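Removed from the display is one protein chain of the complex; every other protein chain stays in position.
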Amino acid sequence: MAGGLQGCKTFFINGGYGIKPMNDDVFTYLIGGKAGQGTKKAGIVAANFFSALKRNVFQMNDYPSLIRGGHNFSLVSTATRKIYSQYMKADLAVLLDQRSYTIHRDHLTENGVLVYDSTAVKQGQGIGLPIASLAKNYADPDLIVGVTGIAVLAAVVGADRAKLDTLIQKEYRRSAEDNLKFAHEIYDEAEKKITQRFELREGKETHPILAGAETIGLGASAAGLDLYFAYPMTPSTPILHFLAAQAKQLGVVTVQPENEIAVANMAIGAAFTGARSMVGTSGGGFCLMQEAFSLAGMVEALVVFFLGQRPGPSTGVPTYSEQGELLFSLYPGQGEFPRIVASPGSIEEAFYVAAELLDLAWRFQTPAILLSEKHLTESSMNVDLDIEKIRAAAPDMHTSGIYQRYRQTETGVSPLLFPPSDAMIKWNSYEHDEQGYTSEEADVIARMHVKRRTKQESLIRYLREKVQTVNEYGTGDPCVFTFGSTTMSVREAVLHAGLSCTVVQPIYLQPFPSWNLMKYVGRKAVVVEQNCTGQLEQLLREKTGITPISSIRQFNGRPFNPVDLAEQLRKVIG
Amino acid sequence: MAGGLQGCKTFFINGGYGIKPMNDDVFTYLIGGKAGQGTKKAGIVAANFFSALKRNVFQMNDYPSLIRGGHNFSLVSTATRKIYSQYMKADLAVLLDQRSYTIHRDHLTENGVLVYDSTAVKQGQGIGLPIASLAKNYADPDLIVGVTGIAVLAAVVGADRAKLDTLIQKEYRRSAEDNLKFAHEIYDEAEKKITQRFELREGKETHPILAGAETIGLGASAAGLDLYFAYPMTPSTPILHFLAAQAKQLGVVTVQPENEIAVANMAIGAAFTGARSMVGTSGGGFCLMQEAFSLAGMVEALVVFFLGQRPGPSTGVPTYSEQGELLFSLYPGQGEFPRIVASPGSIEEAFYVAAELLDLAWRFQTPAILLSEKHLTESSMNVDLDIEKIRAAAPDMHTSGIYQRYRQTETGVSPLLFPPSDAMIKWNSYEHDEQGYTSEEADVIARMHVKRRTKQESLIRYLREKVQTVNEYGTGDPCVFTFGSTTMSVREAVLHAGLSCTVVQPIYLQPFPSWNLMKYVGRKAVVVEQNCTGQLEQLLREKTGITPISSIRQFNGRPFNPVDLAEQLRKVIG
Amino acid sequence: MADELTTPAENTWCPGCGNFGILNAFKKAIPKLEQHGIDRKHLVISAGIGCHGKIFDYVPLSGLYSLHGRSMATVQGIKLGNPDLKVLTFAGDGDAFGEGISHMIFAAKRNADITVIVHNNGTYALTTGQFSPTSGKGFKGPSLPSGNVEEPLNPLSLMLEAGASFVARGYAGRIDHLADLIVEAVLHEGFSYIDVLQPSVVFNNTYKEYNALVEIIEKPAGRLEDAVQLAKRFDRLPIGVLYKVSKPVYHKELYGKWNPAVNRLMHEERKRRIATYLSERLQK
Partner (left out) sequence: MADELTTPAENTWCPGCGNFGILNAFKKAIPKLEQHGIDRKHLVISAGIGCHGKIFDYVPLSGLYSLHGRSMATVQGIKLGNPDLKVLTFAGDGDAFGEGISHMIFAAKRNADITVIVHNNGTYALTTGQFSPTSGKGFKGPSLPSGNVEEPLNPLSLMLEAGASFVARGYAGRIDHLADLIVEAVLHEGFSYIDVLQPSVVFNNTYKEYNALVEIIEKPAGRLEDAVQLAKRFDRLPIGVLYKVSKPVYHKELYGKWNPAVNRLMHEERKRRIATYLSERLQK
């Protein structure tokens, strides 16, 4: 990093938040503007810039449900340690329009720098640059402003022009020349005006920056995904887009049918052939898939359902985040059959959980739900993925003798066989006998119920013995229970404030891993979740008797800010 | 009743079951044959015959999913006391074909009489009548055999021919003459051959015999039902058929749209106009309605969903009975909003619960589920309905001032207004502000979540204060917990065996009336339900801590036989 | 056009989007409808989910902002509940011909007395531009970057086939013409379908093509076959009413002059009727 400019105060990022331990070097970059101004892209470029410094990053993109205009922003927090959340207050904020300015002008850390477009913002405080005016000289003024973000960032952290150029050439390939030129104008303007700079320490190692949608796609692929079926619905769409873009590379076929009902039924059809299939949707779409979910339970199909949560009920708030569908996800589809639900606690863990659910669905021939949130699928961070950890066991295949699709076995799992085959393979949505023929006989009905219950018991045994169903981080009381993407917020809050507590995250929610949770009974407990009615709290209380002394809930569509969350936790910890 | 025939032993029905109290005068009539032979109709006629004696009846029809052939049977149990279940062993069995004979020949009480068609059955034991041969002389031999049932019954209970004639003229209007003639032939044959008779005591009062589908339709109608939307699906179809047949009489419009999704969305549309609407379906159809269910939660629509259970998962066993969807029914639809679920414990109670749910849906502007089973909708018994008990409060209407669809109130319930109206009324599936406009603002999202949670709290308060949410029958330990139509089986078993215990039936399952159930904690508990995994037991354990010493479950599609159930209960009671 | 028909909701369509044309046409249609005796309070609207659906917030009329693909069912329900109301819904091409196609076909089949206006932009716009049921073969979107492999549906001929009694096409670039179509559609008793050519400037900018190809037709085709031919022309894009025929409408066939919301039986009357029913059952 270059030295400081003349007369420019330089902060070494290792503090600035009152309660942050001295060795914490979080730096947060915020870029806000209209949809269409490329704030998300600018965030990605900034993240890559930090990553080139071998620093870790967490990027969160906030955008309403519209295509152009409105107010979008991207927050990128970076540290040399692992970082699990964006921070809501920025060390550097670049605000491209009046609305962003109005909303974010106070979202600064103590020494935070605010840069805004002086063409757009009237009477701004901070550093005004005539961004839009400068942009007017370019072919596409709307598109070009995006590069502002990185130019200002480079100036503020003292990266030299050569570095900036390399970055722009890599990241803004479309009309790179214009972008370079514009970036230089901005960089020069900014250098003239800034009065303080941040020196960012280099980190030790670096890993690729991936969004949850990507780690989920990769995890599923690692465990053998052949076909992915989806109808667009936020926040699951990024998985569809990722897999569609990487279809060749990953050997996966993506299919966008006419509606979610077709999605789920096609996936079951594909599973019948031995192809590993998965579907993705959000709450409303998952409602429509429930009949097929129950079909999967009955025919014993092996399909993973990705369920991405956003604030509900109904259409709700499509592009924001919530955890309001935990209870909804536990018993989908009519009737009794084994269901599996797991929710990853980080973007990294999403890779392993996606793979594991595919594996479990195939081992136990039953549908599984990968429950997550917009905050996980659409945020990104550095991930260190160990592909060697992925299990993708060959399913229990029929080998010899007469084939019976629903043969009674000790585990309740019947061997599989796929067409074309000399033996007849009948999957049946009606209650059926071992051969797969429809039956209404009392004893057959009872027997098949017991078969499916046995499978459920085998599943639980397997989870107990072979699967990490609960994560624990840290030591000491209280136990802070959380799940899904909120785990990242909690872990970051704990790191940020140096709190001493035990973070407990059930990864599996159905079957609920009480066997791993009973040991916390009697300890002081807090539950943190992103919903209004306390669904994890309800589950914990009902399944284990754990009764929290406090519950911290946020239900405004926005993920927790670790600083606020730390504050609330500190109050409880006392 | 007429005196005995020469040489014919007469039993006075007041015993015959080893463990039955002496004052119990249950008599059971069974008629079995092929689909198309009119066994259900024969059962109805027999029930009316008993009813004319001022006796109470319970009729259960057992039929597979087919239209002609196969094996159907109807069981009608009658007593002078109130009776809550069919018995599986008959005092008189009339078996019209070989299969019925093979299946039922042993389903007789100690002194039971078996009459079979000697044309169809080879080497039968009991009283063979050449039914099919005699029928051949009639225009429609298949249809005519149905009348056999009543003719034999009349002979066996010693009703005279005049009585028989009146009955047939009333019940078999289509080609009454042929039916009369054929019935006489059978009656005469039977009189010749029977060696024993039953004398049926007259009862004290009589009430109409209705099926659950009818009491539900009537209850909803009493509470103001204007439109009923449904797509055919067993076991909800009888409600559609009943309301369609009585449309004019009850002032209700029935609509059969293209699929269940249209059903639910149309019903919400109709509710928007102030018409009271209800939908009916079974598990698979309800899956498809969940997205609309969540929509109802969000727009705060007032719709009742009838959910009729049959053995699942998936297509399962369409024409049989199960209680496998209790947990499934608790959190349908994505997101957080108040849901109401209640399950009536008898055909009579179904009347009141249907009405009450319509009332609650309108009071709290939220969707409600009437959870039931084939055993309730399609069985029938005498019911004494008190229309005066029905509440149908006018909803909370907007009166003056600026109208805001989602106005914040103390109860969370916003006043209603229906179009046409000068004020603008906007119902919105997106998160919205008070006026009904879409909002993605953090504070609006949080506020509306709190509004809906407040409504949930008001609902619970109302249930606690104003609604009978749990039934209790009998005294003494153990407490036998049960729900839905299984309540009838349990009550009959208790009556039958003269057991001393307390039957506890939560009518409401969501919100779960823990406030009424905590008092049973610590008492010896048994749970009886018709499913494989013990869903009521799970709910009880999780919600109240009640842990049964024993659970009695039947999951072969058939409702409990009270005799077997009594046996099992007796074992537990010790 | 900030007028008395403007609402406080912020308009978040992209500048230049065809949806503005539809909104403006609808705003022009409202006073015209009032001239025809349909007052504002009897006009009830619905919408699907998508860019098109935002129109719900932009006009101060009563209505129900429905689900993706379901608003055609919603308005049928509203109509059945209170047939005095005039109901319209605004749907997307994904909405009406993907998720909700069953309701479209059955609304047409049963001649439900509703008006459906489809903002046909040939893409799932709000979800960022995936191919839709009306996207051309080869259309590139993020769910199939190599291009759509399906042939598009033809909404007009499909609606004709399904039995629609009023089928029209409008163009978001011809506001007055479209306003008149909307008026005529609402006045038509029966199922009225208007397919609106709606450029999405971001994902499917078809202004140039449409400006070159649209051609106003003055009179509906007399015969169904001719209307189908019109619907299938691609050398020119006829706009106007393609077909219009008078047929019995669903709610009247179903319950005649009854109005469930208005004629609903009062509690006492209900009790009386149920008592009658029960006593009849007992006699039986």
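We just call them A, B and C in the order they show up, numbering each chain from 1.
FYI, a residue touches a chain if its C-beta (ideal position, glycine included) is under 8 Å from a C-beta of that chain, and two chains touch if they have at least 3 such contacts.
This one's a predicted model, so the numbers in the text were calculated from it and none came from an experiment.
Asks: So one chain is hidden, and I want to know which residue out of B:G284, B:P367 or B:P478 touches that hidden chain in the complete assembly.
Replies: Of the candidates B:G284, B:P367 or B:P478, B:G284 is in touch with the missing chain.
Asks: Looking at B:A244, B:A423 or B:V521, which residue reaches the missing chain?
Replies: Residue touching the chain left out of view: B:A244.
Asks: In the complete assembly, which of A:K136, A:K170 or A:R523 touches the absent chain?
Replies: That would be A:K170, which touches the missing chain.
Asks: Which residue among A:A42, A:L250, A:C287 or A:L509 touches the omitted chain?
Replies: Within the whole complex, the residue contacting the unshown chain is A:L250.
Asks: For subunit B, which residues lie in contact with the unshown chain of the complex?
Replies: 36, 64-70, 230-234, 237, 240-241, 244-245, 254, 256, 258-260, 284, 314-315
Asks: So that we can see where the missing chain sits, which residues of subunit A does it touch?
Replies: Interface with the chain not displayed, on the subunit A side: 48, 170, 206-210, 218, 221-222, 224, 226-227, 229, 246, 249-251, 253, 255, 257-259, 261-262, 265-277, 291-292, 295, 299, 385, 387-388, 390, 392, 418-422, 424-430, 435-438.
Asks: Mind listing the subunit C residues that contact the chain we can't see here?
Replies: 101-102, 105-106, 109-111, 133, 149-151, 153-154, 157-158, 161-163, 225, 248, 250, 253-254
The rule we apply is simple: only the chains that are shown with their structure count from here on.
Asks: Rounded to the nearest whole Å, what is the centre-to-centre distance of subunit B and subunit C, using the mean of the C-alpha atoms as each centre?
Replies: Whole-Å distance between the two chain centres: 41.
Asks: Mark out which residues of subunit C touch at least two other chains, giving numbers and ranges.
Replies: 49, 65, 67
Asks: Which subunit B residues reach two or more other chains?
Replies: Subunit B, residues with two or more chain partners: 261, 291, 295, 299, 429-430.
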